[in-house]
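Complex shown without one protein chain; remaining protein chains in place.
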């Protein structure tokens, strides 16, 4: 019996993705780095390294340390800035026919708004992902993403500045992530993505110094998967907009679990370092799963958790 | 050159522990289970499985699932209740000359207070550890430990009911654990212990059902260590009372990192399942580290992080 | 106290007994000395922290030279790693743990019913019964997917002096069908039987059903996920039949239970 190729398309705001497999910001460079391993145009989307208005040097080294089934990073949002991104990085992605999501970051609401305005209308950009885990410089360094009011405000400001589909990326370092998700939904987000990294730390027992120059860093990788999956499930129940699941996804089975929990799409982060081809392999695995389970469309899988 | 055996003693409220190595509640049974593997009286303290006023059956199975470098549990606080604990479990520990810390739990402030009063003055109990991660039945199931006001209230209530040293055990599922720690310090706690488990979830992609009957469960083990260490460091800076470090400690090096971060003592949880003798091995490892680094007392190690 | 935990056990022999089925022979004198049939050991599968938890395995055989055997089927990551163990490797094992089978000295005939990896403890059990001076009838009924995976095990039973009856899912050896089909054919209905069984839940449910009908006593060996294997984590709970919200623990109260202590659904 010949089965039709299952329909993998998913929608985020006005943007239709070929399939739900995206890359996670900061783990896939600007796409070009992976071009010899992955057909960029086959992915649902390439989410690039977080971009700020001005270039940022990032934190002093050491910036990364391995932890049990995970890693801590304190890259410090090093990036080439919006101008160089548009002139040096985006053209390659456009040429490769990749669907591009730009991860944006700032220190103030103005930053976010100005950057969104700058990127608005640029051909080749499919959507923006707003990283609200950044410390709010004006509010004493507390992340925008930990306070529902601030989260809603920054979302609404960016919403005004652009017509691009808006994904707001949530931090897991909060008591109640569903409330934050509802706030950004109210602020006009087309989707939420989660989780960003869990705040962690590592110490060298010999030198008695932190292993990261920045002292604390963000935990990612398989270690965080159970927390991420729980949060995606909670948020998917709480909001009506699509949820993009992120956190410790290393293979198709992991990705499928997030889809079952209610994610419309998924992003793959740290796993790219372990296996640069993992995104395409996961895409194949999801397709096979749908075929084996005789599902005609990915929609039948999304949120299909049986309780 | 003969070196004196280093001084490992630490104080928690009025209680002096032989050394900083404790067991984490729920991972060491009532102590007796480990008696053929560990000399209970050599440990700093045995923290027993959480006790409630009345016995509790716990959650339906499956209750546990393995995750990358960790595990999820949804035991549901199964315990024999205070009466049977006092008559059937405590006498063994007393006979074994163990320093006993009783982990207590309840659904309301009254529960906590009544239980504390009941245990007060019982010979053989060294301290209480108040688990405020339990859902507050009266407040719609939100954990006491996620709201500073509730956390302070329950601490103050228990403080009134007992003269025993009081350790309040904090949940990591909060935006700002230092604020909660300061609240329980204000409520009269003699120490805080952290972290309890991170809320997580696992899904079986074949059946599309949660792997735990309770749907969500608590993540523990090496996977959570970076998060635990960060929180211990943050809390140790914020409060004046001793901090007991918990989370993913599997060997002496891990334990030493928590001490360096500012923990006065540490509790070992999931690692007991992997190696039932791990607590004594960690004790040996800490002693060796002190000797190698020519530290005369554990006090020289505690909080010695160089930034 | 000298524990097997003090140092890991050397793997002195590895056997492949059919598709995905392996037998490891480990040096563990204290376990070999203390073990009773139906008890289990907790085995570490990786040197690193992933997979984190030990895996429970029934004690399959013990030998006078201080070795212990486990029989395992590859079903996931931990068993895959154990299957790749080579002679000369060391793995950490502790036990024996749990409550095994209770064997009467006389007065009953005994029928052992094993399915799949549930056969593992029955070889040890059979030997134990024969050596205990037991004077009744002792038979063994074994179920497997196919003949291949049971060939060596069958020989081991024969070597004991037991001639097991075989049932296979694919009919490639013995009876084509369920092992429970063998029960009425091999168990004299007018005698008293004690049935000792280990295998997949549906199989044991079938065994228990027959035993209930015939009024035979029956002990079953249960499986659950386990973290500690020693009664500390309370993770291995199963319901008690009188009150579904009251639990017993497979690692400590079992793994062997009276069939009446189990909820059959």
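Think of it as A, B and C in the order they're written, each chain with its own count starting at 1.
Basically, contacts are C-beta pairs under 8 Å (C-beta built on N, C-alpha and C of every residue); 3 or more make two chains touch, one makes a residue touch a chain.
Owing to the predicted nature of the structure, the values given are computational and were not obtained by experimental measurement.
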Handout entry: Touch criterion as defined above, residue of B:29, B:50 or B:68 at the omitted chain
Key = B:68
Problem - From A:29, A:81 or A:303, residue that would touch the chain that is not displayed - result: A:29
Completion exercise
Among listed residues A:94, A:275 or A:304, the absent chain is touched only by A:275
Practice task
For subunit A, enumerate the residues touching the unshown chain of the complex.
Solution key: 26-29, 33-34, 36-37, 49, 57-58, 60-66, 68-71, 73, 75, 78, 221-222, 250, 270, 272-277
Completion exercise
Logged for subunit C, residues touching the omitted partner chain are 46-51, 77, 81
Completion exercise
Interface residues of subunit B toward the undisplayed chain are 68-69, 222
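Here is the rule we go by: only the chains that are shown with their structure count from here on.
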Handout entry: Central chain (by mean CA position)
Key = B
Exercise for the section: Send over the residues of subunit A in touch with two or more other chains. Expected result: 68-69, 222
Handout entry: Where subunit C touches two or more other chains at once, by residue number
Key = 49-50
